[in-house]
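Notes follow once the structure below has been shown.
A single protein chain has been omitted from the complex, and every remaining protein chain is retained in its original position.
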Amino acid sequence: MIIQLEPNIKADQLQQLEERLDAIRYSTTRVTTQFADYIIGVGKAEFDIRSIGTLPGIRDIHRVSDAYKLVSKKWKVEDTVIDLGDGIQLGTGHFGIMAGPCSIESEEQIEKTITHLQQEGVRIMRGGVYKPRSSPYSFRGLGIDGLKMWYKRTREAGIKIITEVMMVEQIEAMADYVDVFQVGARNSQNFNLLDALGEVDKPVLLKRGISGTIDELLQAAEYIFSNGNERVMLCERGIRSYETAYRNTMDVNAIAMLKEKTHLPVIADPSHGIGLRRYVDKIALASIMAGADGVIMEVHEQPEKAFSDGQQTLSFPEAARLYRRMRQAYELREAF
Amino acid sequence: MIIQLEPNIKADQLQQLEERLDAIRYSTTRVTTQFADYIIGVGKAEFDIRSIGTLPGIRDIHRVSDAYKLVSKKWKVEDTVIDLGDGIQLGTGHFGIMAGPCSIESEEQIEKTITHLQQEGVRIMRGGVYKPRSSPYSFRGLGIDGLKMWYKRTREAGIKIITEVMMVEQIEAMADYVDVFQVGARNSQNFNLLDALGEVDKPVLLKRGISGTIDELLQAAEYIFSNGNERVMLCERGIRSYETAYRNTMDVNAIAMLKEKTHLPVIADPSHGIGLRRYVDKIALASIMAGADGVIMEVHEQPEKAFSDGQQTLSFPEAARLYRRMRQAYELREAF
Amino acid sequence: MIIQLEPNIKADQLQQLEERLDAIRYSTTRVTTQFADYIIGVGKAEFDIRSIGTLPGIRDIHRVSDAYKLVSKKWKVEDTVIDLGDGIQLGTGHFGIMAGPCSIESEEQIEKTITHLQQEGVRIMRGGVYKPRSSPYSFRGLGIDGLKMWYKRTREAGIKIITEVMMVEQIEAMADYVDVFQVGARNSQNFNLLDALGEVDKPVLLKRGISGTIDELLQAAEYIFSNGNERVMLCERGIRSYETAYRNTMDVNAIAMLKEKTHLPVIADPSHGIGLRRYVDKIALASIMAGADGVIMEVHEQPEKAFSDGQQTLSFPEAARLYRRMRQAYELREAF
Partner (left out) sequence: MIIQLEPNIKADQLQQLEERLDAIRYSTTRVTTQFADYIIGVGKAEFDIRSIGTLPGIRDIHRVSDAYKLVSKKWKVEDTVIDLGDGIQLGTGHFGIMAGPCSIESEEQIEKTITHLQQEGVRIMRGGVYKPRSSPYSFRGLGIDGLKMWYKRTREAGIKIITEVMMVEQIEAMADYVDVFQVGARNSQNFNLLDALGEVDKPVLLKRGISGTIDELLQAAEYIFSNGNERVMLCERGIRSYETAYRNTMDVNAIAMLKEKTHLPVIADPSHGIGLRRYVDKIALASIMAGADGVIMEVHEQPEKAFSDGQQTLSFPEAARLYRRMRQAYELREAF
């Protein structure tokens, strides 16, 4: 059960509500976000929802029996649109492209990528400064200094930054230089990190785990939301299947289903989704038809030399062609 | 190695060739299809391909080191287009829709479906008369009598039939009433059935196994082809993954990759692919963007009453809307 | 619902029963096996089971709501023991070892294997004469002639034969030379083959599909049983998972669960289960602790030269050591 409170609910009204919930043995969690105040009730008793909904100080009440609640479309019918400022929006009706290298490597690389994005009208740049690497002996990114350098360049260019955060301790130092925090697949159930991102006033793009279910992804989003941050996006990035012909198996089914289950924006990552450069375009277009609100993808001036994931990285001309096709596919879909 | 022979190759030329292959210890398989004569050589020795290619009686020769050979694009660059007659073609450049019920149930059902298909310009009807069922106590289809009844109606209507064959013994009796034989996912490695379908002069649509790999699917197609039947189509119908939110996990990655690896037409089955009616449209459209040459889907006048797989079956109005969208999506894709 | 009939049930008693079942709208299947007569009823109505169970001509009646029925332990509490003659039994309390090559290759190979088995007290020999092969260009076995040669040698030696049957048409010719028919993983849902094996008076070892569920395996066994053959064994042979470090992922959980769900014997195939020779012993022993009634494994005088699956084949000394360990592990387990 979700109860949205009136902003000016009085202490005695709140107490009355809590007593009522206590009487039916519901455990409650108070949630305060940028936008509203909620009480989440979890319990088993049957009761007349009107007996609570008509109490003073309550704006709205709804039963939601799924494990996830505030992120469910059963609670919030209207889709969430996330505003990044400067006219950049993400969510239903606002197709978004986020492109850039796997890793931020150098100032020169940043410049070239920004020039490419500006030419193609792409306004969000992706790139890693903290890289999760399977081996401890691999390059782990330029860190906070790389981020600051990158930040400076993007401001001049009117480009927004999305980058991965790997641990709670990084958040504070990063927050001033990041427009969207990304949570990687390996951290999609790092609950402490999710909690902490709930307290940040920046949007979060949350990737599905490598073998995460739809339900786990939505509950992970609920962690962020219920800690206070309503500005969450979900990202399908390919799952681990038995098939070894591709690095991951992009699951467009998840995109279709997530758009029905949640009001949050859903982004596709075709680069990791299939992990093979020559198929990224088809998978990106398929994802749009499945319902994606945006695409995050890896591009590099010289994909062969790109740090760590060159196999799935598009060149600038390949990417430019794909941006155009994606916009056309999105336009057709919206016209349906 | 694949060697295509001249149609009029002489006995002594053939003998010379076989001796040459024997000398390098290649084991050979002679393949005769509707369209050509081939020798498939399998071996390890290094040799100068010209020393064989320049022999008399040889039209073409090519190294193909994959496990599948004749179905590979490395052998045949030009995509295969399958002609069903009456102007109906399947393959690159010819988008095809196959629609109909899970099971053929009655004459009335056939009539209604045909009327629907004619109104929407769909020219191939799917339907099962032999149904693979997990339980021995379930309805297994109307059998050959159902097929004959169905056949009669389609001839008048100019509609082609695609239906599943489950065992070698059924082929002969069915062949006169079938336009395309379908091999189901559970039989995708029933090698005796594949062998037998190689000797039939009807196109075959071969479904990927429930956990079949790309490589296994192409080798299964090679079975049919190397037994004499070049008219094979491949069908992605969803794989078994850990995700239980949908009945199967439609793998559009496979569609994208198959279109690169083989010259055979690739068909998508979004009905089984996700197994949930409300998402079939998005998955169908995604499949087209991934490269599908056609779509096979379940439709029924009253999906709730459809035999066995109502959960994934579209109503006629839902299907009609999807046909139009699919054609638009295909048109956009071809314009890229 | 399962109803076991009295052997001498009279026509009017049967009619009365059928009318009663008709009245509650249960669809029925009559099952006659080597051992008994049954009626399987499938329906939804609630009814008092005594109202049917007390009818004349009925020996036993039981509700079984699982999709599989006759193979369920809910129906038959006592475990099935399959008698191969000559004092060889398989099932609870009778540990069985089946060993031999992947493929029957030659008379010499048969002799050597038989000598090995006799020395080690193993009384069932496995081997393929019809081999399911992914590629149409691979060796597919010596066929019926190989089987006859093999049969002759085993009779003299008091060794039983288990071998794979791949298609309905092979059954009749093979039946005289086979002690146990094996159904391979790729055919585990080849329902026509299962039907036909239900009509044969030989035990059947049914392998789990490459990505088959417990439930599908039990329903496949129900096919054989309900067509008249109660002598069915189940075999866990590894499933397809995301892990590529081994060829298959032996699923000992399935062994533990099958022994609870069904009265049929459960056999482990550690050779295919992990597919790597150096681990076969540990996987065999683990399977026994999980509850396996027997083990089927690949052995060869010269594993490196074994046809097709040398990677997972044990040498005779390796196998001999494992037989002894398996017997010790089984003894300990039975003493628990």
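Labels for the chains are A, B and C, by order of writing; each one numbers its residues from 1.
Convention: a contact is a pair of C-beta atoms (placed from the backbone, for glycine too) under 8 Å apart; a residue touches a chain by one contact, two chains touch by 3 or more.
What you see is a predicted model, and the numbers here were worked out from it, not measured in a lab.
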Problem set entry | Option from C:L84, C:L142, C:A221 or C:A329 whose C-beta touches the chain left out | C:A329
Problem set entry | Of C:A99, C:M174 or C:L285, the residue in touch with the unshown chain | C:L285
For this session: Provide the residue numbers of chain C that touch the chain removed from this figure.
Result: 211, 213-215, 239, 241-246, 249-257, 260, 273-274, 278-279, 282-283, 285-291, 325, 328-329, 332-333, 336
Problem set entry | chain B residues that touch the omitted chain in the full complex | 211, 240-242, 244
Seminar exercise, completed: Touch rule applied to chain A and the missing chain gives residues 27, 29, 40, 42, 67-69, 132-137, 166-169, 186-187, 189-195, 209-211, 215-216, 219, 222-223, 226-227, 240
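Quick note on the criterion: only the chains that are shown with their structure count from here on.
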Exercise. Taking each chain's centre as the average of its Cα atoms, which chain lies closest to the overall Cα centroid?
Worked result: B
Seminar exercise, completed: Whole-Å distance, C-alpha centre of chain A to that of chain B, is 39
For this session: Could you give the separation in Å between the centres of chain B and chain C, each centre being the mean of its C-alpha atoms?
Result: 33
Seminar exercise, completed: Touching two or more other chains in chain A are residues 211, 241-242, 244
